[in-house]
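I am attaching a structure below and will ask some questions about it afterwards.
A single protein chain has been omitted from the complex, and every remaining protein chain is retained in its original position.
All chains are identified by letter, namely A and B, in their written order; residue positions are counted from 1 within each chain.
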Amino acid sequence: MRGMDRTARPVIGFLTDFGLDGAAATCRGVILGICREAQIVDICHTVRKYAISDGSYLLAGSLPYLPVGVHVAVVDPGVGTQRRPIAIATRRGDVLVGPDNGLLIEAAEALGGIDSARILENRAFWLPETSSTFHARDVFAPVAAHLAAGGASVEELGPAIGPADLVRLHRPAVRAADGVLDTFVTYVDSFGNLRMAGSLDDLRVALPNALDGARLTLEFRGGESTEAVRDIARFARTFGEVDPGSSLLYVDSSGRLALADNQGNAAARLGVTAGIAVRITRT
Amino acid sequence: MRGMDRTARPVIGFLTDFGLDGAAATCRGVILGICREAQIVDICHTVRKYAISDGSYLLAGSLPYLPVGVHVAVVDPGVGTQRRPIAIATRRGDVLVGPDNGLLIEAAEALGGIDSARILENRAFWLPETSSTFHARDVFAPVAAHLAAGGASVEELGPAIGPADLVRLHRPAVRAADGVLDTFVTYVDSFGNLRMAGSLDDLRVALPNALDGARLTLEFRGGESTEAVRDIARFARTFGEVDPGSSLLYVDSSGRLALADNQGNAAARLGVTAGIAVRITRT
Partner (left out) sequence: MRGMDRTARPVIGFLTDFGLDGAAATCRGVILGICREAQIVDICHTVRKYAISDGSYLLAGSLPYLPVGVHVAVVDPGVGTQRRPIAIATRRGDVLVGPDNGLLIEAAEALGGIDSARILENRAFWLPETSSTFHARDVFAPVAAHLAAGGASVEELGPAIGPADLVRLHRPAVRAADGVLDTFVTYVDSFGNLRMAGSLDDLRVALPNALDGARLTLEFRGGESTEAVRDIARFARTFGEVDPGSSLLYVDSSGRLALADNQGNAAARLGVTAGIAVRITRT
């Protein structure tokens, strides 16, 4: 496959919501049984259960930093239903393998965009026996391993499916204008930082004073409480610019806006979770 | 060793209850110091502390999917006492290394059965200095690494011990007859699904109507509460057959019965833990 270095050990990124007991290891075993030289890179196995959006965020954030490879991602509340198993070839040369539930799309876009996609119907690349509850082991891992080992091509996996026919996550639009930045929390990281859609440019458009240190009000809506949750913060370029415990709005390592408490946990303090809406205005 | 591919990088499966801080890494370091090409497959290091039964379940469930190798498992409340350190050669060709407390037996059976076993007494394959509290580092990891590297044979590890003399876990019998299936919870997985001993055949024998969708009562006894805990569920082949939040009895990916809440956590809802008895009857 284009971009993949066939002289080096194949890299297989691997993300699931399986938690830390044996399920991910079972899949690693299946992969190594087919592709003994695989360099498996565990991305995350503690994705919030069934949280396709969280998995998508993590996958899209990390894969651009991995070598070109075959990557398996499984957050799959619909396992055993009619949801399709798919493989997506990306323009960078990676292949993403997993369920057709939106999990893989943002990662594919981060890897140059979708080149082509296939529905996994060719059982020659599955385990001989399959269950209705563990497609990661029975379908996704072996398909990825056959691709990585060079024993299968994407075209052989099954019928083509057009990019427009793939399931996509609903993502609210970011609106930046006239003193208001409307965005949403894309992910709560392990430090409790609230990662948001929207870039520094969006902030600059909506709130030109923000970059000069104006006080900002963040209003979170859509969580368990019917009341909006409010927080006050200033924009800062580094954590060190504010005192420990103080909150700051900053540009995170993926170039998006985020809210953090320096050496604290903003998500726990505010009770905010992924997916909820944020409105940023001048205080 | 029979079945082990000596031309490929040796696979070493690794399971402990050490948690996620540095103890497992210390053992990985010891292994790589002796067998630099080892492909270590971490199975689980968050086994419930001292829960030999949980470790046994996870090991037996995942090892059949790993390539033939040398595998180290350590859930070892008796470290530093008279419990014996052992290695078990399996009929598939794997060698299992760990304490003689029942942890390794179900895995050996899942790998074709016990071929032979040895007590680890030959200190030539241990670290030069040993502690009384960290045999994983000092004994089990180096022994496994020497085996994997081809620098030791099972016969050299110490005196033989007969399979009948190995410590085994007590497992309640499964009884299926006359409208009653008596089984027990073997493991609570990270989704909160209750894995049970007993197969689809057992269910079919005890409750023929179950497969046609009859309502079933599950009665759990033996937990912290003196009262039995009851739940109602129907048998289903996939999670998708029931609504999110509803419970289902299904055949899990290892071919055993399990109770799950679709996209929920049955163990948390019912307060049920591994080891307790389950009686399934028609409602």
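Everything below uses one rule, namely that contacts are C-beta pairs under 8 Å (C-beta built on N, C-alpha and C of every residue); 3 or more make two chains touch, one makes a residue touch a chain.
What you are looking at is a predicted structure, and each value in this text was computed from that prediction instead of being measured.
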**Asked** Looking at B:Gly29, B:Gly113, B:Gly150 or B:Gly255, which residue reaches the missing chain?
**Response** B:Gly29
**Prompt:** Where the complex has a chain not shown, which of B:Phe134, B:Phe220 or B:Tyr250 is the residue touching it?
**Reply:** B:Phe134
**Request:** Identify the residues of subunit B touching the omitted chain, counting contacts across the whole complex.
**Result:** 18-23, 25-30, 32-33, 36-37, 49-50, 77-82, 131-134, 137-138
**Message:** Under the stated touch rule, tell me which residues of subunit A contact the chain that is not displayed.
**Reply:** 5, 8-9, 11, 13, 15, 20, 39, 41-47, 58-59, 61-63, 65-67, 189-191, 237-240, 244, 250-253, 263
